[in-house]
Every structure is written in C-alpha cells, then in structure tokens.
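Provided herewith is a single structure, encoded as structure tokens, for subsequent inquiry.
Yeah, one chain of the complex is gone here, protein chain that is, but the others are all in their spots.
Chain IDs A and B follow the sequence of writing; residue 1 opens each chain.
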Amino acid sequence: MLYFKYFKMNLKKIAQYRLSLLLSLIAQTLTASMALLTIYFLFDRFKIVQGWTFQQVSLSYAVVYLCFSFTECFFRGIDHFALLVKTGQLDGFLVKPRGVLTQALSCEVEFSKLGRILVGIVVLIYSCYIQPFVWTPLKITVLLLMLICGVVMFLALFLIGASVSIFTVEGIEAMNILTDGGRELCQYPVNIYGKFVQNLFTYIIPFACFNYLPMMFIFDMPNVTLFGNILAPLYGMLFFIPAYLLFRFALKKYTSTGS
Amino acid sequence: MRAYKSLFKIRFINTLQYRTAAFAGILTQFAFGLLYILLFRAFYAQGNVPENFTIDQMTSYIWLQQIFFVLFYMVDKNPLMINQIEQGNICYEMVRPMNLYGNWFCTLYAERISKTALRFVPVLILAIILPGGFGLGAPASALNFLLFLVNLIIGSLLIISINIIAYCLMFHTMSSIGIFSIIATLGALFNGSMIPLPLTPTWFQALVNFLPFRYVNDLTFQTYVSSIPLIDSLLQTGIQVAWLLFFVLVGNLWLKRNLKKVEVQGG
Partner (left out) sequence: MIEVKNLTKEFKISKKQKGFLGSVKGLFKREHTIKRALDNVSFTINDGDIVGYLGPNGAGKSTTIKIMCGILTPTSGECTINNMIPWKDRVTFVKDIGVVFGQRSQLWWDVPVIDSFYLLKDIYKIPEDVFKSQLEILTKQLDLADIINVPLRQLSLGQKMKCELAGSLLHRPKILFLDEPTIGLDATSKLKVREFIKQINKELGITVILTTHDMNDIEALTNKIIIIGKGQLLFNGSFDEIKHKYKNYRTIEIEFEKEYDEIKLDGFEFIKKEGRIQTFKTAKKDFKIADFVVELSKKYKVIDVQVESISLEEIISKMFEELGV
C-alpha cells in the first residue's frame, strides 16, 4: 500500500534528526501526562462530577486522547492541509496518478506524537484494569468500536479543516477551536456541561458517539438502549460521509480557482 | 536607550500587521475561556468548593488567563531568533553596537505587547458583558487592582526573561522544537494555565511557590480576585521581583558565555 511506502520515507526522514525527535517525544509524553494529572487534581478535590468517578473519566480521557493522537500522528498531512496548499505540494499531488486524499493522508507522519499515544495506551490499559466490573466480550467490542469511531471522527474533522483551508485561510483557526476544543471538552463525558453542549456534541458534531453514549453502557448506567448507546459508535462513523463530500467539493473548488 | 526605543517601536508596528491572525486568536481565547468555565462549573456543582476560590473568583481567574493569554504564554517562538541560533548566524548580531540580551529582550517584549494590544480589548469586552455569572467580575478592591497592575507589568517582564533562558538552552540542543515544548508544558502546569492553582492539592500549591512559573501570571490573577490575602500578594510581589532579577542576571551571563563559544567555533 502506498501509505506504507510513504511511512518508510518518513522514517528515513526522522532518522536525520534524532535529538530533536527525542526531545519532542519527551515533550509530547509530558503534555499527555499533564492533561491526566489535571483531571486527577480536579477529582482529588471534588471526588466526583455529575455521578462520574475518576476511574470512569480516566477511560474517557484515554479513548479521546488515544484517538486524537493516533490520527494526528499517522495522518498529519491532512491536518497540515493548509500548508500543502500554501507550499504548492497540493499541485504536486494533482499531477500524480493517485487520489489526492490518499497522498495527503500518507505524506506526513509526526512521530513525536507517539509520546501521546503511549500515554494514551498506558492509561487505557490501566483504566480498564481498575474498573470494578467484569469486561464482557460485548463491552470489549464496544470499546474497540469506540476507538475506531474516534479515529474516524477526528479524521473527518481534519477533512473538514482541510476543506475550510481551501476556502479561507482565516477559517482554519476557527476549525482548530472545534478540534482542539472538542478534544479538551470530550475528555469528560459531555453531559456534565449541561444540555446545550451535550446536544451540540451529540447531534451536530457527534463526539458523544465515541465516548459518552457507549460509555454509559460500559459502566452499566441506567436507561441504556441498544440503538441509543451500544451502537452509537457506528452512527458516529457516518460523520465521515458529509466530511468527505465537503472535501470533494472543496477540491473541485480548488481546481476551478487555483486558490 | 534610544536604540531600544526604536527597536521596540519597529517590532510593535510590525506585529500589528497581523490583524487577521489576531481575530482568529480572539475567537479561540473566547471559546476556550467558556469551555474551561463550563468544565470547572460542572465540578463546582458537586460542592466541596474551596473557601478562598469561589465560583465567581474562578470565573474571573479564567477570563484573566484568556485576556492576557498572549502576554503570558510560556514560550514565544521567534523564527528569526531561532534561525540565528540554529544556523549560527548569531555572529552577525555581534557586529551591532547593541547588547544582544537587550536586543532580544526588546524584540520579544515588543512582540508580546503588540499581540496583546490587538487581542485583549475584544476578549475583555466579551468577558465583561457575559451574563449569568459567566463573566469577568470586578477586582476585589482598588488596592487589589493597583497591585494587580504592578504584578502584571513585572510578570510580563519575568516571562520574557524566562524565554531568553529557553533560547540560551537552545544553544546546547541546537533544535528549538523539543526543548521549547518541554518548557511550555511544564510551565503551563506550574503556572496554573492548565488548572487554576487554587484548585490543586495543597502539596502542589506548596511546590509551585518555590518555582518561578506562578509568579508570571498566577500571582497576578490571584491578586485581582483576592484569593490570597493582600499582604501575601505584596510579599509575593517581592519574590516576583527577585525571580526577575535572577533570570535577567543568569540570562545575561549565559548568553555571553554561549556567544563566546560561537566565536570560537566560527574561527
């Protein structure tokens, strides 16, 4: 697959900057750990938030952080799409006999983000371990679905960001508010923020589909339904479709204006 | 002194050009301010609220953080300076009849002040007009406000002096990316950017008192909302000044030593 050929190139590229990579890895690991520490501090003082315990929120944190970092690490090119447009790399993609999206997804790997992924994985395993209930096969399946949905979700957001960067340069920052803000907010179950935010992140940008809703099932909370909670990650993935269509539309616009 | 004045002016005007970037920044600051307030309010709803940090104080604290975000964020990556160090072009700076430390200090300060000037008024206005206990409250007293202004100024100088220490470190790693983000991350935790320090455990609050970072901004904000007694604020202002002097001195000496090495290498 073309992605892995690009991956090899990225590996060769970072081999040239080892010290820089090492320091960045440390920095990223620190960042992720600090975010967890913040959550710990809050629970140390307040013990519980809207019925959610630290154990439960740590799982939510792990899922969100892991998905975000994974997408950011391995599909950095699409996150950096504005740069591809600015440097003319996008023109380079357009004269190659491969899909633009494929090339954009493959072209850059940000290895320093492995630090965040590492923290995410450690916390995920630890938090699965400390949960007081038994992990049934269904719960494990739902957890895996949550992870996949999370990656698809962030990919979709990056795709929207990429499309926005074709239309307007100024819009990118607004998009970052959505991705970074979403990531920060959704480390916690979205119902703690009240109805408005909960609805926003359920129906408009369905972040809740890969943590809050299915987690209610995992933690055996009341009023859980098959269609409302267990299958939520599957609906969440549908978010990719409009994002992809928007990207197609933006690309068409690019080829008609040259930006 | 005149050279510094005109250097400051030119940097200030130069940064003012980036108005669209500032517009996006204003949006970001506003959104993230709201986001954090929503988050902490959710926790506050549980009770167990710290006595010296009520929900209103917390809200004001968060808004002050956002209003002065660009003034206090940990590491300012100045591409020109990074380039000078990484490429070794720093030796060209030495032919100028100007102290390099002063030059850098001036450049970094002017950029921060102009970025702040572009952003802080809109965020301030938005923060004030927000209804329902979501907005920025008035300072605890006139005295608190006065001391807040003093802290604000010293704090803004302190962050620059810390920044220059980061650039001095860069001479040894020769790469800006990692070292800056390590400092930025640690700084953000220890100065209350990730979570207001009054909400952290007692042991952590004791720890950060011994580190320079909280004197950059946390002290300033706590003086405003009066979450520490005024007399303590005053005492800590002394510590703030001491840190500033310390870092200016260390930065000066370190930069001189680093430059000597460049000369030797350059041959």
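Side notes on the structure shown:
Just so it is clear, contacts are C-beta pairs under 8 Å (C-beta built on N, C-alpha and C of every residue); 3 or more make two chains touch, one makes a residue touch a chain.
Bear in mind that the values here come from a model prediction, so they are computed numbers and not experimental data.
Only one of A:19, A:94, A:144 or A:245 touches the chain withheld from this view, namely A:94. Taking the complete complex into account, residues 2, 5-6, 8-9, 12-13, 16-17, 87-89, 91-92, 94-99, 103, 170, 255-258 of subunit A touch the chain not shown.
Criterion: only the chains that are shown with their structure count from here on.
Distance between chain centres (mean CA atoms), subunit A to subunit B: 29 Å.
Residues 20-21, 23-25, 27-28, 31-32, 35, 38-40, 42-46, 48, 50, 173-175, 177-179, 181-182, 184-186, 188-189, 194-195, 199-201, 204 of subunit B are the ones that touch subunit A when the two sit in their complex. Within the complex formed with subunit B, the residues of subunit A that make contact are 17, 19-28, 30-31, 34-35, 37-38, 41-42, 44-50, 112, 169-170, 172-174, 176-177, 181, 184-185, 188, 192-194, 197.
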